[in-house]
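Take a look at the structure below.
In this view, the complex is presented without one of its protein chains, the others remaining in place.
By letter and in written order, the chains are A and B; residue numbering begins at 1 in each of them.
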Amino acid sequence: MSTDPKSAAYAIQLLDVRKNFGKSEIIRGANLAIPPGERHAVIGPNGAGKSTLFNLISGRFDVSSGDIQLNGRSTLGLTPFEINRLGLSRSFQITNIFHRLSVFENIRCAVLWSLGYKYSFWHSLARLRDARLRSEEILEQIGLRKRHDVAAGLLTYAEQRALEIGITVAGGANVILLDEPTAGMSRSESDHAVELIRKVTVGKTLIMVEHDMSVVFGLADRISVLVYGEVIATDVPAKIRENAKVQEAYLGAHAGDHAEAEP
Amino acid sequence: MEFFLISLLNGVSYGLLLFMLSSGLTLIFSMMGVLNFAHASFYMLGAYIAYQISVWVGFWPALFIAPVVVGVAGALFERYSLRRVHKFGHVPELLVTFGLSYVVGEFVQLIWGRAPVDYRIPAGLDGALFTIYTTTFPAYRGFMMLVAVLMLLGVYLLFTRTRVGLVIQGALSHPDMVEALGHNVPRVFMMVFGGGCALAGLAGVIGGNAFVTEPGMALTVGSIIFVVVVVGGMGSLAGAFIASLLIGILQTFAVALDYSLLTLFAKGGATIGPDNALYPVLKLTISQVAPILPYLLLVLILIFRPRGLMGKRDD
Partner (left out) sequence: MTDGQNLKFVPFDVGRSALWIFFVVALLVSPLIWTSSLSLTILSQIGTLIIVCLSYNMMLGQSGMLSFGHAVYVGLGAFMSIHVMNAVTKGAFWMPISLVPLIGGIAGAFFSVLFGYVTTKKSGTTFAMITLGIGELVAASSLMLPEFFGGEAGITTNRVIGSPVLGITYGPQIQVYYLIAIWCLICTAAMYAFTLTPLGRMANAVRDNPERAEFVGYNTQRVRYFVMIIAGFFAGIAGGLGAINFEIVSSENVSTVRSGAYLLFTFLGGVGFFFGPIIGAVIFVLSFVVLSELTKAWLLYLGIFFLLMVMYAPGGIASLIMMNARVAQFKKFGRLWLPYAAVLGAGIVLFLGVTSLIELVYHYQLESAGGTTLKLYGFVADTSTVSTWATAVIVTAIGIVLMTFASRYFKRIWGGIQTEIQLLIERGLV
């Protein structure tokens, strides 16, 4: 992957980002600054625009105004694959895998570009040792070794979510965006997923959208709260919990419930 | 001058016919995401059924009965065939309509034979509507334009003034929500598909006797309406309207012009002989090139404005 993250002060920076869909303003001036290596969670009530924010950062949508910088470099006008090649990778809320390919193939597809094979039709896939080793490594990390050759579409929901994360990190990107990684999971599945996320994002910048508060408070170094398209607060978990604006807008009655969830 | 006016009117009437066809196609595509490859086949079916009815009873009953028959056929196809393929995705949907176009083409030959049939303009409409200097403008062309405009008006009113129209508009963009509100969306789909086919059938009724009615008519007009839809912007009715008129007028004018690049060079004083390498291309007259003009337009649009004239940004 590309630019040395230490050369930029922030891995991801959002500068007064706005996004309109027709007449509705979804993002109304969001500001965010995430240093490299930080684990950052974005929370907020439904409809706040969290997924839209992710789509803007990853290049799926264009911003209406403002700037987004990845490792100090503006990503305005770049296509998703260009942004990916600059070191940013994202997962999806609704599982977005290659359903007809096997689990192993899914991961291998995710590593091919980063290993430089590009559009090669003269290499034999089976002989690419580096691709195979890296893919096996990821498979091991996400715990899907036993499902090596199963068609991805046939996996259970939790397995597909794990595969989703695997595809996201396999390419070696140093900025990882995870969109509700534990959505629809049971308590034990969530805990498992949290461990997995912690393992695969060592040394990387992680930005996570989540609704499950125990996951958020367990993983995040800092939390940003998005309400009606604006970031109303960014701080460490403890301070966010005590922030009056946040309590009012979001945590509401649950503010006191997570006193024991402190890491 | 008269050439210009008459050609313009002819072009507009042809363009309106194209729009009758492409509007149904666009509606079906907008609502169901299905590009009905068999749309031109329903056009052909309309022409043939109208022919048959006009032979038995007369043109005027045919004008009203044939589109209904075609619409019902379309609705039945949607109900028993297309609906079942919906779950396989968009490519199989396109393929099933492709298969239908094959079957309809063969079916038409089965019943009516391979030669063109003598589908006539009714005596009452055969003749000149008016004359400009020495060129006459056929009454039937005027009738075609009238029917096309009435049809469009009717569809517009249906959509905007009736309850059914409102439901359809809603289902156009948010089928799940409309279904959650208690409307029978599959039935709406069937009606829209049948309606779109009926429009194609109506186009066939009035176009089949103005142009020729033969088994190959679906193929010739079919690819042009797909060009119209892509050039106009997939899913845009306004775009289809502009593109239809554009192509209709373009082709009508082109067919009448006998100039080539060679004549252009000759006017400038340069003569190019047959041994010049580019001679085969240069000697082509505009009228000879006319058949490919819509496709050239397609290529140009794709290079310079891929989303079409009025298409939305994301395809």
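Assume contacts are C-beta pairs under 8 Å (C-beta built on N, C-alpha and C of every residue); 3 or more make two chains touch, one makes a residue touch a chain.
Model, not experiment: these values are computed from the prediction.
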item	value
Candidate in contact with the missing chain, chosen from A:Asn31, A:Ser51, A:Ser64 or A:Ser102	A:Ser102
Contacting the left-out chain in the complete assembly, out of A:Ser89, A:Asn174 or A:Asn243	A:Ser89
Contact with the hidden chain (one of B:Arg84, B:His174 or B:Arg187)	B:Arg84
Selected from B:Val57, B:Ile111 or B:Ala238 as touching the chain missing from the view	B:Ile111
Touch list for chain A against the chain that is not drawn	58, 60, 79-81, 84-85, 89-90, 92, 96-102, 105, 108-110, 112-114, 117-126, 128, 146-151, 154-156, 167, 170-171
Hidden partner chain, residues of chain B it touches	29, 33, 35, 81, 84-85, 88, 90-92, 94-96, 98-100, 102-103, 105-107, 110-111, 113, 219, 223, 226-227, 229-230, 234, 280-281, 284, 288-289, 291-292, 294-296, 298-299, 302-303, 306, 315
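Definition applied: only the chains that are shown with their structure count from here on.
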item	value
Centre-of-Cα separation between chain B and chain A, whole angstrom	47
